[in-house]
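Every protein chain but one is kept in place in this view of the complex.
Labels run A and B following the written order; every chain starts at residue 1.
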Amino acid sequence: MNKSKVGLLYILPWLIGFVFLTAYPFLNALVTSFTDYNLIGSAHFVGIDNYISLFTKKDFIKTINNTFVYTLMTVPLQLAFSLIVAFILNFELKGIRFYRTAYYIPSILGGNVAVAVLWRFMFQQNGVVNFILGRFGIAPIGWFSRPAGAMTIIILLKIWQFGSSMLIFLAALKNVPKELYEAADVDGAKKFRQFFTITIPLITPTIFFNLVMQLNNAFQEFNGPYLVTGNGPLNATYMTSMFIYDNAFKYYRMGYASAASWVLFSIIVVITLVLFYTQDKWVFYSDEG
Amino acid sequence: MNTNNSAYEMRVDSMSTDNKRTMSRELRRQRSEEISKAIRYIILTVGAFIMIYPILWLIGGTFKDNSEIFTSISFIPSHIDFKAYADGWHTRTQYNFGKYYLNTFMYVIPKIFFTVASSTLVAYGFARFEFPFKKILFALFMSTLFLPQVVIRIPLYLMWKKFGLLDTYIPLIATSVFANEPFFVFMIIQFLRSTPTYLDEAATLDGCNSFQRLIFIILPVLKPTIVSCLIFQFIWSFNDFLGPLIYITSLAKYPVSLALKMSVDTSSGVVAWNQILAMSFIALLPAIILYFVAQKYFTEGIAASGVKG
Partner (left out) sequence: MKRQLAGILAAAMAASLMAGCSTTNEVPEASTGAGNAQQASAGDGKGVQLRFSWWGNDDRHQATQQAIENFNNSNGAGITVTGEPSGFDNLQETFATRYVGGTNAEVMTLNYDWLATFGSKGDGFLDLNTVKDTFDFTQYDENFLKTGMMNGVQEAIPYGQNTLGFYLNKSAFERYGITELPKTFEDYEKDAAIVTEKDPDNYLVVSPTIRFAATYYLQQKTGKAEFNDDYSMNWTAEDYQDAVEWYKDMADKHVFCSREDYVENVGNDPVSVAQNEKFLNAGYLGVMEWTGGVASNEATLKEKGDTLVIADLPTIDDAKFKGTMAKPSLLLAIDKNCKNPTEAAQFLQYILNDPEGVKIMGTKRGMVASKAAQKTLEEDGQITGIVKEAYDFTDKADVINEVAFFEAADFNNAYQQNYEQFEYGQISAEDCGKAIYEANASALEALKAQNQ
């Protein structure tokens, strides 16, 4: 059998769907980005005006800035955190299933109203966080009304909801053959070293996956700020995806929103491409010789 | 039983007389292990408490008045009364929550099935075969993940309208049927690529065709991954609000996510928050139970599938 044809056959479902579920609306959005389409009336071609005005507007630049800060803060922290927790929850302890469930619950909650309300309670002026800080002699902080405070809140929220990447790491850790550990099974301290010498290299494809996904999620973050801080004081937590949403459905500037989407898209694509090129250096695939 | 026990004790006794020094070192080691175990549990428990606090608060909130819900971080209600659950379940529409649950499963189950089936096929295609334009196709495939969905919402809506499929579950399921959720496909690709190929090669020599290899060799290895896909898809599609909101208009077809928010409008009067919290707690249960139960499948992992590294 000709191998090349078989591969295409397997990806055929995606290819068909791609054409009408993705390519068509994408091209539509690309065309729209060069028009002044506002949902009502007809669209006029405006060339690259939308793109020019994006880069001359403080608002948009600010959201790009915020998005970068947010991404740089959340991705490494969440990645490290979820990997460590997955490593711990991978031990065979009594009642571990309960703990594995508990640590995943924040991710099941997603945008539940409880999350929005409780995060407000925690960080408000007389909230839990200020109370604990007070114990260390730190005066109460207006978390929501200070730009850096609001950003901190949504960063912590993101890290708290680390369950999905933890789950993926857990599945990956289970794929690491036990024999490798048994060969070097020793007490306490060495377990930690094994983690770096045996575990990490074997799960680099999963680390890579989580890295790409988290970058993408962080760049397109919407829910966290939408739920808890909104635009934030002085637009401190105004993310590019919120800017796009507002322009599309609040101000009805679809052309503008589409242009902003393509700018965000290009940024993520470039960063992901760079990541894909670095793979050779640190990701070890077992299917390569 | 008794005799067994005493026999055991005797053995321990004789051991200890034989070798007291080793024993006391052994005891110390055990004690320090126990302490470290206790510390581990304490840390795990404190962490778990922070993680599940919102659920506790949510449950507490189902027994509170509106004013109590929004003014207290404590999860302990001042009284217990299951009225919110009963009222919330019956709703004040012509359908009860059972109907909305059924509606949800009408598209969540097919969605999960198609996600697993088609994502596995597509991932297998990308991970294990060479074919013309593979690099470009893969790049296109990945890039679909990166465009903000907000701007393609209206074109997609208009397309489904042309097909006459609005107010059906098809627009919600279609992305899964055609494996157009790169998250799942890419995840399976990465797992596949961390499994050695020599097993497939051996199977090829045994005369298996590519599909047989997928079913008999690859699938068992992928089990933990597929279970996680299943969990993710269940939770995400169960919670998805925006998709149903735009495509589903008949009350008779409303899923849980829409029903939950249907009466949330503080601008129009008093919202019965305890009922909404009660129903959103009930809406969380299937996901929590599924996750708890499905864990067995990742704890088995590769070791149980009979494939040795």
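We adopt the following convention: a contact is a pair of C-beta atoms (placed from the backbone, for glycine too) under 8 Å apart; a residue touches a chain by one contact, two chains touch by 3 or more.
Note that this is a predicted model, so its numbers are computed, not measured.
Taking the full assembly into account, the omitted chain touches A, B. For the options B:L199, B:L219, B:A272 or B:A294, the residue in contact with the chain missing from this view is B:A272.
Taking the complete complex into account, A:F144 is the one of A:Y10, A:F60, A:Y104 or A:F144 that touches the chain left out.
Checked against the full complex, the candidates B:L158, B:A202, B:I215 or B:I289 give a single residue touching the omitted chain, namely B:L158.
Contacts to the hidden chain, counted on chain A, fall at residues 16-17, 19-20, 23-24, 38-41, 120-121, 124-125, 142-145, 229-235, 246, 248-252.
Counting over the whole complex, chain B has residues 65-71, 91-94, 106, 110, 153-154, 157-159, 161, 163, 165-170, 173-174, 177-178, 241-242, 245-246, 249-253, 258, 261-273, 275 touching the chain that is not drawn.
To be clear about the criterion, only the chains that are shown with their structure count from here on.
Within the complex, the chain A residues that touch chain B are 1, 3-11, 13-18, 20-22, 24-26, 28-29, 32, 39, 85, 88, 93, 97-115, 117-118, 121-122, 127-128, 160, 164, 167-168, 170-180, 188, 202-206, 208-209, 212-213, 216, 219-220, 241, 244-245, 248-249, 254, 257-258, 261-262, 264-265, 268-269, 272, 284-287. Put simply, chain B touches chain A in their complex at residues 36-37, 40-41, 44, 47-48, 51-55, 57-58, 61, 69-70, 73, 118, 121-122, 124-132, 134, 137, 140-148, 150-156, 159, 174-175, 177-180, 183, 185-187, 190-197, 209-210, 221, 224-225, 227-228, 231-232, 235, 239, 276-277, 280, 284, 287-288, 291-292, 295, 298-303, 308-309.
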